[in-house]
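Below, a portion of the complex is reproduced, with chain positions unchanged.
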Amino acid sequence: MRVGLLTGGSDCPGLNAVIRAVVRKGVQDHGDTFVGFRDGWRGVLVDDAAELGITDVRGTLPRGGTILGSSRTDPLAQADGPARVRATLESRGLDGLIVIGGIHTLGAAASLADEHGLPCVGVPKTIDNDVSRTDYTVGFDTAVTVATETIDRLHTTAESHKRVLVVEVMGRESGWIATYAGLAGGANGVLIPEYPFDLERVCSWVTSRFGASYAPIVVVADNARPADTTVRLGGLSGIGEWLGREIERRTGHEARATVLGHIQRGGTPTPFDRWLATRFGLHAIDAVHDRAWGRMVALRGTEVTRVRLADAVAAPKTVDRSRYAENEVFFG
Amino acid sequence: MRVGLLTGGSDCPGLNAVIRAVVRKGVQDHGDTFVGFRDGWRGVLVDDAAELGITDVRGTLPRGGTILGSSRTDPLAQADGPARVRATLESRGLDGLIVIGGIHTLGAAASLADEHGLPCVGVPKTIDNDVSRTDYTVGFDTAVTVATETIDRLHTTAESHKRVLVVEVMGRESGWIATYAGLAGGANGVLIPEYPFDLERVCSWVTSRFGASYAPIVVVADNARPADTTVRLGGLSGIGEWLGREIERRTGHEARATVLGHIQRGGTPTPFDRWLATRFGLHAIDAVHDRAWGRMVALRGTEVTRVRLADAVAAPKTVDRSRYAENEVFFG
């Protein structure tokens, strides 16, 4: 078969590992040929692409980023988008398209497959881990690892200086990175968008922690918000800065904020992410050969399965109460 | 309740994280008290133990090893073993015992619970990942990470010097570390105990790899063996040395072996292992309060569940054919 590939949305570690596995298995086992589109859906809309062979993917397993480039272009944002996608697939002679992306990129693939009959197969990737129907997305474990290593480093300053340290991590509408890195890093508070927080309660953790041992570390997802909706964050850069200032003002303890930003999505993928990305790639090319259009490869335990793309993107996967309660054991 | 804790078998990263989570939750939520036995079952047999409180476990989350010490003592190896375990539990006034270990340590717990009615709950840990009925054991992800980082480092020598590099990893009767690290590290061959290997086929990978690009890396589990059972390993240290020598002799390409050994089981746990260990600890103390004797906490997808200890240790978990076939895509 002749198969197209694209990576859309924000970059994250493991994208190249997916591409490599698809190409290695497709060429060796099936004699497939591949076309790589540049910069996500943009490359499909304007037909910016190049042939992709085994030598192109050699050595890319440990490399972050994406050799195809990425963009946030949405093929459904323009009326003739689906027609242009179809035209490119036809002119390139493609039997299928493997779409590697997060909720928005995969959401477009779901529509194109279900409503326009285009031969799309999805692979979930995003550091935010918010794609449904899969245990994990490619890139998440690396983001958690970077965030945890940062928290590890901050513990020593918290110990030595008796300063409250606030760490702002990413997560879009869900609190997965904060939840995992908070548990793994030994945070004394974790605030996530799913559960608006009570600032007084956060301050009580800070105060009780100082009583018990040294200064606390509070992890906050960039979209976490106080329950009191009359609060205004003001002109500061983000929730982390705001929270640090409020904790300092209310508890009298000095506080500092660290905003992780882009370092969560860069660098070499962890072994877990390479393993997941490689297996997703192997199963995605199988799905193409099974003409499983409109499906996404997904992790369930240690098995790679297939789910409907439409189900995977219907709503962001969020952290449920019982999981958050596990974090709460360590608050204060 | 009053609860005992022990860690048995080889040490691995994440043991302290389990202990810390058990104690934090038990003390805070239930007012439990804890006794830590020294050096695994030995500490129970001879009643070598100390009280364990929140201050004892503070700061231990990122530390490898075990604050309780470990040993391979088997309480069933002596006729009066079960009676002595019972005597210690009674004299210490213990309502339950949390046993953190691999197949042998947990196997003893299964017998003591099922055949002698002793109140044991298990937590699976081993870098070998060979405990059944759980997706992962504590320590495995760290071992895979160390092995993968090693393979990453060896790639540059393989590239620069055109030398075949053989990496011997651990795994006891199963090939999990080799399978995961081989996939994550981009190995050109992975040999595991589950599937005795054909030396000629290994040599053909080596030869074909040299034709296509640079020198190959072959990962071999320490108990992998050639299919030809007439072969003798001779006086060398292990399978890695032997394999390197055979490849060199048969293909004419220079080969070197690296034996990872103990570094796979030491150091700070990865975020995944800390997360798993912490959650296992939280669920283990819940299991004690539920008097779920003879049960083991286990990971299924992202959920922590309970399984029968006896089922978990009935046979080592091994790598099945379809999983190994995923590795094979990258051989040669």
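As written, the chain order gives the labels A and B, with residue 1 at the start of each chain.
By our rule, contacts are C-beta pairs under 8 Å (C-beta built on N, C-alpha and C of every residue); 3 or more make two chains touch, one makes a residue touch a chain.
Keep in mind that this is a model prediction, so the values were computed, not measured.
Sequence-identical chains in the complete complex of this entry number 4, based on the file rather than the 2 shown.
The criterion applied here is as follows: only the chains that are shown with their structure count from here on.
If you average the CA atoms of chain A and of chain B, the two centres end up 29 Å from each other. Contact residues of chain B toward chain A in the complex are 21, 24-25, 28-29, 58, 61-62, 135-136, 141, 144-145, 148, 152, 180-181, 183-186, 213, 268, 270-272, 274-275, 278-279, 282, 300-302, 326, 329-330.
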